[in-house]
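For this view, one protein chain was removed and the others were kept in their places.
For clarity, chains are labelled A and B in written order, and residue numbers in each chain start from 1.
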Amino acid sequence: MESFIFYLFAVVSIASALIVVSHRNPVVSALSLVLTLFSTAVLFILLLAHFIAVIQVLIYAGAIMVLFIFTVMFLNLRDDALSFDARGMKLKLATLFVILLIVGYFSHLGFKKGVLLLISQSKNPIPENFGTAEAFAEILFKDYLLPFELTSILIVVAILGVVVIAKRRLN
Amino acid sequence: MLVWIVLAPLIGVLVNGVVFASGIWKKLLNGDEHTEKRIVSFVGCGVILASAILSTLAFLKLSLTDEKHIIQELFVWIPSGELKIGFEFLLDSLSCVMSLVVTWVSFLIHVYSIGYMHEDRSYSRYFTYLNMFVFFMLLLVLGNNFPLMFVGWEGVGLASYLLIGFWYEDAEKAYAGRKAFIINRIGDFGFILGIFLIFFVFGSLNYQEVFSRALSPEFMDAIPQAVITTIALLLFVGAVGKSAQFPLYVWLPDAMAGPTPVSALIHAATMVTAGVYMIARCNVFYSQSPTAQMIVVGIATFTAFLAATIAITQNDIKKVLAYSTVSQLGYMFMGVGSGAYVAGMFHLVTHAFFKALLFLGSGSVIHALGGEQDIRKMGGLRRFLPVTSITFLIGTLAISGVPLFSGFFSKDEILGALYEKGYGICWFIALVTAVLTAFYMLRLYILTFEGKPRIPEDLKHHIHESPPSMLIPLIILAVLSVAGGYIGIPEFMWKSIGIEGENLFERFLSSSILSTEQVTHHALPHGSLTHWGLVALSVLAAFVGIALAVYMYAINPVLPERLTEKPIVSLLYRGSYGKWFVDEIYDLVFVKTFVNLSKLLALFDLKVIDGAVNGIAGAIRALASVLRTAQTGLLRFYAALMAIGVTAILVYMILSARF
Partner (left out) sequence: MMGVPIEHYLVLSAILFVIGAYGVIIRKNLIIVLMSLELMLNSANIAFVAFSRALLDMTGHVFMIMALTVAAVEVAVGLALVVAIYMHKETLDIDVLKMLKG
């Protein structure tokens, strides 16, 4: 059951990623990206990262993509502006496919030589609250408090930056 | 106390230099020139007088007490590992003699300069430089180690350069100064190599330490003879440069471009005698190296003879005296070089007196004739310049070695020493040179002061006897030229008139001559008959010279011209008059070579080095323009490159799989 869900949503995410990269219309690309993020959230649940999955949907798919779509709409790109780079898309996709094959090959090589096999065989009993908000909060506010605070500073800086950049065009 | 002997002239330098010569008095303080000259004269001569008095007090202390020497340490100048050079002064009999001569003669010349340089507009600069010279000279003679001597050595060279080229607006005079300095430098190179070698061998540069080690047989057994000879010869190279011996004498005649008192002080009495002092100070080295002694005496004899042969034909009053100085310096080196250190120093002292006298006298003549220096345009000046002519005659007789004048005693001692130590040929050449000396000096006197005046009309009204500030030093020096010899009368002479006397000079000086070699020729087994024979010969030489000169210039004045027309004589005359073309040979061999080499190197610098530098710059510019094409500004291009780069690294890591 689990593997079925995994393969299904893996395929969905790859397909929608391809659409993001190759479609003419930016709106379609944006919506496709939403789909990719959604499938990623499902995969997170499969990995017992419940809290993370919810956060992913809320923030990534919720806030960030809304921002994207909002910008696309706001700029009101004309049709010829949309189509300028759709030429030879078939050729580009074919190149992508070749690259993916190469990547797959190297990954395979890496797995054969690497230590990763050990990890997937781990027999540790899974803790009760692995991946829940409680466990997450415990580690975030105990071990990684400083990075947490620093990210708040980062966000403030970004807000300031955006305000400055956006303000300029009012001259 | 010793330090003040040296420091007093330095104070003079600072006051005269900073306040007056720099122009502060005139421009900043709006002082007037008359007051300036008075203060400068007072300070300039006063500090020298202070040094002289202190030197005399020190001399009294040395001579009346049992002290052999006085050492005053000021501070440690260079403490560097094994090398510890202190700023120390040494007053033993040798440096005391030098100090007395330097300070008193300098004082007289300073006083003389007040009159001589009165009209000159760089009066303060002159006294500044003159005081500076005395400071460095005293540092040279009173220093207790080789580096201090060397500092003084270089310093007097500097002062000499500044004073020779004093009237620098005349390019010729400036070149003369430059020539003196450069030739001195060549000598100094040898000198400093000698100092290095001394330190290497003896481990110290302090006189007491070095000489005590040099005198101890255990120490010296370990040192090969050649090393001592090398040290002695290297130091002698310095003396050749500073004291104008062959082949580095060519700067001295040119140095006559400076003011006459400068010639008197520096190039007659004091600076050029530094080499003689140095050899006397290092007597321990020379006494242990017969080879070095032979070379010194050989060069000295050759120089003395060569210079005398040039002096007999010169027509410039100062040039004759310059070559005479070179020749007499040769005598001094013959003395100290052969081991007769006392004799050499004695001649140094007497020569200081009469040569300074002669130069100052010539200065008086030049001053009277408004700058004329050619003796063919003089004559009969005795009537116009009575004091000058009498003192000049006294100096002439002294240098010629006429009995009872000081020069007679000192020159005779040197000739005697040469004979005794076995330098027979050199003795003979020195004797012939004595004839020439008497000849050219009397020739100079007669042509200048006797006979019918040949003075051009426009200069005739100008003639006047010099002011007292110039005459009094002349008189004092004349007295010294006569009386100064009596301190050095050898024992055998005293004995022959029945007095149990001894050579006072020798007794005083021998405490400084540390070498075990006998310093005088009293131990001669021949007895006093040989002594008197030698004396008679030198007197004869003097009189032959005088007689020849009197005959050729006073009695039969047309004879010289007729002689020079004879075939062989004419050739010799032209050679002598042209200074044997030594300067021209140097110019061809050394100067032209260096100039051409420099031109070649300049070309090399331009083509090769500049070419290389510019070439590198050009290459970099070409490379940059090639690399600039990568800065396309296209985002995708950059991103692609980054991706390819990261991929390559990852591939490498996976393939090498070291993790």
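Keep this in mind: a residue touches a chain if its C-beta (ideal position, glycine included) is under 8 Å from a C-beta of that chain, and two chains touch if they have at least 3 such contacts.
Computed from a predicted model, the values in this text were never measured in an experiment.
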On chain A, residues whose C-beta touches the chain left out of the figure: 2-3, 6, 10, 13-14, 17-18, 20-21, 26, 29-30, 33, 36-37, 40, 43-44, 46-49, 51-52, 55-56, 59-60, 63-64, 67-68, 71-72, 74-75, 77, 81-82, 84-85, 92, 95-96, 99-100, 103-104, 107, 111, 116-117, 119-120, 122, 124, 126-127, 130-131, 135-136, 138-140, 143-144, 147, 151, 154-155, 158-159, 161-162, 165-166, 168-169
Hidden partner chain, residues of chain B it touches: 628, 631-636, 639-640, 643
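The rule we apply is simple: only the chains that are shown with their structure count from here on.
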Euclidean distance of C-alpha centroids - chain A vs chain B, Å: 95
